[in-house]
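The following block contains the structure, expressed as structure tokens.
What you see is the complex with one protein chain gone and the rest in place.
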Amino acid sequence: MILFDGVAVQYSAGPPILHDVTFTLAPGSFHFLVGRSGAGKSSMLKVLYLGLRPTRGTVSLFGRDVASLNRAEMPALRRRIGVVFQDFRLIEHLSTFDNVALPLRIAGVREAEIKKHVTELLSWVGLKDHLDALPPTLSGGQQQRVSIARAVIARPSLLLADEPTGNVDDVIGLRLMYLFEELNRLGTTVVIATHNDTLVSRFSHRQLRIEDGSIRVFDPRPMTAYPSPQGTMGAPAATGGPPTGPVRRPGAAQ
Amino acid sequence: MILFDGVAVQYSAGPPILHDVTFTLAPGSFHFLVGRSGAGKSSMLKVLYLGLRPTRGTVSLFGRDVASLNRAEMPALRRRIGVVFQDFRLIEHLSTFDNVALPLRIAGVREAEIKKHVTELLSWVGLKDHLDALPPTLSGGQQQRVSIARAVIARPSLLLADEPTGNVDDVIGLRLMYLFEELNRLGTTVVIATHNDTLVSRFSHRQLRIEDGSIRVFDPRPMTAYPSPQGTMGAPAATGGPPTGPVRRPGAAQ
Amino acid sequence: MFGHSDLPLNRDASARFLPWIIGFMTYLCVIAVAAGLTVDRVAERWRQGLAGNLTVELPFPAELETEKRAEQLDQAMELVADTPGVTGATVLEDHQIAALLEPWLGPDAGQLDVPLPTMIAVTRRTDAVIDLAGLKTKLRQIVPDAEVDDHGDWVADALGFLRSLQALAGALSALALGAAALTVIFVTRTGLATHRGVIEVVHLIGAPDRYIARQFQAQALKLGILGGVVGLGFGAATVLGIGRLIAFSLDAANPGLAFDFRLLPWQWVVLGALPLVVALLAMFTARRTVLRSLAKML
Partner (left out) sequence: MFGHSDLPLNRDASARFLPWIIGFMTYLCVIAVAAGLTVDRVAERWRQGLAGNLTVELPFPAELETEKRAEQLDQAMELVADTPGVTGATVLEDHQIAALLEPWLGPDAGQLDVPLPTMIAVTRRTDAVIDLAGLKTKLRQIVPDAEVDDHGDWVADALGFLRSLQALAGALSALALGAAALTVIFVTRTGLATHRGVIEVVHLIGAPDRYIARQFQAQALKLGILGGVVGLGFGAATVLGIGRLIAFSLDAANPGLAFDFRLLPWQWVVLGALPLVVALLAMFTARRTVLRSLAKML
């Protein structure tokens, strides 16, 4: 699914951020990406969503060598990746609904289906009353949830989330984690960059730890029992679980 | 110092966010502003930094009724307020140094003094190596620290910080809290909006709690001993404490 | 789906600005093209009216009897009519000559007791080359001081001048179109810069370049048509107004010489097509600018 081999990352002006990174993420796996502020978490994700070309080494996504992709092939690949940006990057003049609907519209899903799934997902993240609100009129935490909804609405094959709980309280944070796990259970590979130690220790998923520019995979599971997410968080009774997005998966069109 | 009397806040289109808010913050006090996501913390701070006029009631800042201020009087008042925005709002084409220097430049401080104080403060928040970096090339946590440095550099009479530790790890978070407390000790009134329960419970300052649109002041101190900040966090040995900004306080010019 | 626009282009300041600039450029273009077309008509008339024609002057000595005079005139007419390439010859009446002289001698030129030279206006095929020197030699055998004038130098100079005016009009049109294209490039680049964040996000979500280009080109086409039509409206009004003004002034000044400055129907069609040209120019410029910028930008 995701394969890094001897990857180095460096911005044009500056010291190398990552070097000699080699690892494999299995399809359907769930990883936290941890490290100090400035360690390179966001840079790592940027490489994964094709926003940054590695300086050295091979990155392979969905079985394709990223370096060999030409400009015209990228959109199709990108449609299979959902991203929660650290700074949200919502489209300011589009309503909450339209922001979340955008990936489906670009993929050509029918409006009726869009309406159903977007409304359902936004209700689940607690934004039922803000469907028509523009992002600048939302609170920080509300914006973060819109950004998450947009990333997951098209049921991507790969979900990358950068500090997705930095602006919400613990209750909402858990609810969002539950959404990610549900998506993961349906087959999406998930990578979540975070500083939130509480969250990381609560969910004993594998960790990609960035330290001094290199990445180490750490698996806490041999030591702790794998907790059932439902048990830990309590799925909301009303909906019986997070919505799973449109049936026709846009990424599958390619 | 800060006086709210029967204040209500409402955005043109939408339900009232806050109503009947009445409280007083003494000069030199330190408050956390807490509440769920979407409760109205940022809106409350917006009223305080003159970014939003209350719909009803009286707000008085530095002994002046805010409603009576005309456009020409605002800049002087604003120069006495430092703000850490939830979304940072750094100026993208100015270097880290210039962003932090901006309040001093607008206040007309000499370049030599600017250079000394800005460099010192940026070293203290761990950005010594990024003085010339532009904000888009900084990591999320680094941007947050630049934003904090800009808010405190001119030693404001009032510091308003909105979720100032949402993008940094706990070590840096404590260091930033230490900076706020140092500033507070020098006379600045501090209000910090946050979701970080760990932080709130660790520093037993007074709390402004927003619930269902009204604000309650809560004082945890009668119950817990007031901890010495130095003891809790360990001031960095190298500098012996956070820098305190330029000697000539720009706000004092008026 | 394509009715849906992610970029708030129609809220940009450029949405209000671009039509005016495009309108102004179309206006200039209409005026310049109209001027060029008018000059074309004038030049055509001059070429046919003057270059096509010869004038033969027969200054009969004052003492010559009327009979002899008529005889010599007949001979000269015959000679002229038989010259290869000549299609017609008319003796100008005294009052026609007087009309020509009127601007110089006043309205009473005709009643002046002044003997004027007898003149023959000769029309010829435009493509015919007439042996002027030979004709003159033969005419002088009939009337000693006869002169043949084909106004050649003067017409060549005048036509040269008109052609320069036309070149100027062409250059002005090109300049106006260039300025319009430049403005569209600028507005598009500004749009790309203003909405850079949105464009980046839409890209990362998986939209191809043409998805973004489409929104810009639709906007440019819309604003281009709007501006073009406005410019054409004002331009046509100005052209009609100036035509009327010139016709009126010239007519008042020289009733005999007034030109017809009105444009022909096909020339109006040319002018009417200008907004379309401008709008399409705007659209393709926008498209090209977006695609080129995106390839560099992301």
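Note that the chains are named A, B and C in the order they appear, and that numbering of residues resets to 1 at the start of each chain.
Keep in mind that, in the parts below, contacts are C-beta pairs under 8 Å (C-beta built on N, C-alpha and C of every residue); 3 or more make two chains touch, one makes a residue touch a chain.
All values derive from a computational prediction rather than experimental measurement.
Thinking of the complex as a whole, which visible chains are touched by the chain that is not shown?
Within the full complex, the chain not displayed touches B, C.
For the chain left out of this view, which of C:V42, C:I242 or C:L291 touches it?
With C:V42, C:I242 or C:L291 as choices, the missing chain is touched by C:I242.
Touching the absent chain in the whole complex: find that residue among C:L182, C:V269 or C:A295.
Touching the chain that is not displayed is residue C:L182.
Footprint of the hidden chain on chain B, which residues?
Given the touch definition above, chain B has residues 49-51, 71-72, 75-79, 83, 89, 91-94, 102-103, 105-108, 150 touching the missing chain.
Identify the residues of chain C touching the omitted chain, counting contacts across the whole complex.
Chain C touches the chain not shown through residues 12-14, 16-17, 20-21, 24, 55, 57, 59, 61-62, 100-101, 103-106, 108, 111-117, 145, 147, 149, 153-154, 157-158, 160-161, 164, 168, 175, 179, 182-183, 186, 189-190, 193-194, 242, 245-246, 249-250, 252-253.
In this text, only the chains that are shown with their structure count from here on.
Looking at C-alpha means, what's the farthest chain from chain B?
Most remote chain from chain B, centroid-wise, comes out as C.
Taking every chain's C-alpha mean, which one sits closest to the mean of all protein C-alpha atoms?
A
On a C-alpha centroid basis, what's the spacing between chain B and chain C, in Å?
Their C-alpha centroids are separated by 70 Å.
Whole-Å distance, chain A centre to chain B centre, using C-alpha means?
Chain centroid spacing, chain A to chain B, equals 31 Å.
Quick check: how many Å separate the C-alpha centres of chain A and chain C?
65
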